[in-house]
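All protein chains but one are shown in place.
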């Protein structure tokens, strides 16, 4: 930490500052220059320490916390990109991981139909919500545990891994029983109680960015999970809130290279929530991959007009197939990623 | 709901739209004007219905949901401003309610000291966190239930009502045992699982605005609580996130008259979190009251330099006393509010 | 300027950094601590210098520009608040300056009517646009020089000072001929060419905040005028752009105490543009004054329904009178401001 002092600081103010720093356990060294003096703190400042306390002392111009507030999530701490296996499929490596499926699990028949559709395209992860966070208390709230059973059964039939959202810490046991990756939604990104519990489980966590979360805050939220002992965290950009109204959200594609700079964790993009409009999903999927995304989360529905939630952002099956074809072409010219081929011998139930 | 059609819509597209609307259970009436045609939906559209579904139909220009998505929180539904008693003190009426105290409960001795200080100034509500939502997992996380016991004891000694934050639904029983008003923090404003549970309790809920929540979303969050049967909701503006960096947050004073227009619920302001800087708390407190706030939530600490959390935004005791004096002067010239006088015979332990 | 180095910086990288700094004319001093090393630049760094250049050098963790980028606008540079006279009325001192009038100058008759109305209430500044910046090229663009003549004549009749907007540097001669204070609108806050020209005139400039300008950028825009030799700058907060849609803009009341901290310049508020809705103008006017505003800019119209621009945010005459009464009450309890009494012997033409 560095403390910049007023040019003409009074001796008594300086004494007060030094005494106060000592009281806070901070080891201070003064460096005097022609221009002005600064104090450098030699020992590691606990991330608990609120630097505004110093900023308000008389004689202080400004304070800078030099170290990043997150540690385990930082690329400074761990140089190599994190990758891990989920039932035989590697996340964060050369394969562009595609998670696809409907917004909500609607029925057993429907989730089987969707599982068949996506697995035929080479997809290895299925999504579908059983507990739905809805802005209105009067909206469809999901099928709950019955829904989880349905998606598990469909996934097992088609060799898929299940990604599904948890809304509250009380659901951990149930969700972990059926899911392969536990998703934390945008509204829960700073539900610290939940994050702490997820630090103790033995499943990867897909952590969506809060809709107005700074990237640093997002990495701090990941730190909650990592510091609990769970190293398998996937970050997922899903659109931020801006002043523009032409879309539901603004997918922050530029977060992708920034996260790669700051952190070793894999980063996915969700262009379905990020745009809220199926016609924009294909261009924004391609953009995300071109920017370096490790994976995509895509909503697709056999009949979006009848979807129980978020139908307008779900791709039609033929759009989804077109997207997969374009992703294969795109990754063929990118050095570091590839997409699985569609299945030759399709299992169709 | 109103659906605006393309000027030169083809007959077959119109037929498709009408068929689709019927399938969705919507009763459509076409009104043809020289200029263009519109469809009006005669029956009440369930707030569950996602209007983007219609917007994407061929031949549709735009769709407007005429009704507010919230109902119970709306002033359309209930004309008179909501006010209720909390152990003999009325919230939302002529008294400007002041909630004061430290950010965190730090020790029994300290919370007693703070209770004495504020009650001497005529304050009737004490704040103090036992479960603290901290951006960093390495920060002080609160004293938990032991802290709740301390604040309850101090409150009972000085005739104060306890306002404290809940972080997870699993804490409801404990918090309700000790608190008079249960606070939901900014990061939990859309923790719908928690909101639903709070709809079932018999205590008022102080619902802070999410730091990037639109006012409509905030009222929808209140609707979750109201629709569960709990009518005692206090809204609390606590600073929003903008592009400016000179303050931690930007207290949105203009939300106060807007909430009064749209809703019957009482609205408080929290200039301590809203500014993050004690030197700005007094002007922003006065501004909030001048704009029509029903109450204030103020952080004060006997020694902010030693506060375990958020010290830089806590007022010194003498600043707090000065603020109370200024609030009394200000409310003396406002027709609709007053502030309690300081105690003549102070109980001092 | 302070440069923080990597903990384990290589000797060759450090040599490269020092050589590069020397080449840029920066006088570097290294301070080595147990924890890490930093470089402090002893000489004053030109505000022209782009510090990102240093941030990208190998071995550098971060760079901090310690000095504020603005100088003449800063309270560090000038401790006492700026106040100056405009034809016998002091701006920035104990009087709360009220600027009132219609959005646009509409006709000679109308501007005389408005001048009579406001001067009767003790107001000393009249506003009215002759050159209007309109989002649409098809909207009313103002009466131009003819309008300026009308407002001048009305102002002279009622002892008022004219505040009117300039849109382009080519209008300076004309506007200065008729105006007493030249207004720069929100969309021109960073029209640096115009700002430079206004640094050379001998009239006060009222500089509205850009609708997404950081406070620092706003002060930098003021610096353009001040550095040209014109010391009479009034800052005017007029609403910023946020993610909320319930109002046209969000009046940033908290900017008022922040500007007072950072700068010696007077700061006004414009709740008419800041809310875009006449029903919110009174509470937000009172809030601005309670927060410490030096003045207000208020739109009022004899018949807002017929206003040629921004009618919905113009007060009715009776609302304006009610506001003036409330401002007198409010300032009677604030120590540092007062509002002029209404005229006893009204001049009525």
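General remarks:
Note that the chains are named A, B and C in the order they appear, and that numbering of residues resets to 1 at the start of each chain.
Following the convention adopted for this analysis, contacts are C-beta pairs under 8 Å (C-beta built on N, C-alpha and C of every residue); 3 or more make two chains touch, one makes a residue touch a chain.
Owing to the predicted nature of the structure, the values given are computational and were not obtained by experimental measurement.
With respect to the full assembly, the chain omitted from this view is in touch with A, B, C.
Here the missing chain is touched by one residue of C:27, C:108, C:168 or C:231, and it is C:168.
Of the listed positions C:212, C:302 or C:343, the one in contact with the omitted chain in the full complex is C:212.
Against the chain not shown here, subunit A presents residues 212, 214-216, 240, 242-247, 250-258, 261-262, 274-275, 279-280, 283-284, 286-292, 329-330, 332-333. Hidden from this view is one chain, which touches subunit B at 2, 4, 29, 31, 33-36, 38, 40-44, 61-62, 64, 66, 212, 241-243, 245.
Residues touching the missing chain, restricted to subunit C, are 20, 46-48, 50, 52-53, 55-56, 69-70, 131, 133-140, 167-170, 187-188, 190-196, 211-212, 217, 220, 223-224, 227-228, 241, 276-279, 304-305, 309-313 (touch as defined at the top).
We take it that only the chains that are shown with their structure count from here on.
Using the average of C-alpha coordinates as each chain's centre, A ends up farthest from subunit C.
A straight line joining the Cα centres of subunit A and subunit C is 40 Å long. Each chain gets a centre from the mean of its Cα atoms; for subunit B and subunit C, those two points are 31 Å apart.
Counting partners per residue, subunit A has 212, 241 as the residues that reach two or more other chains.
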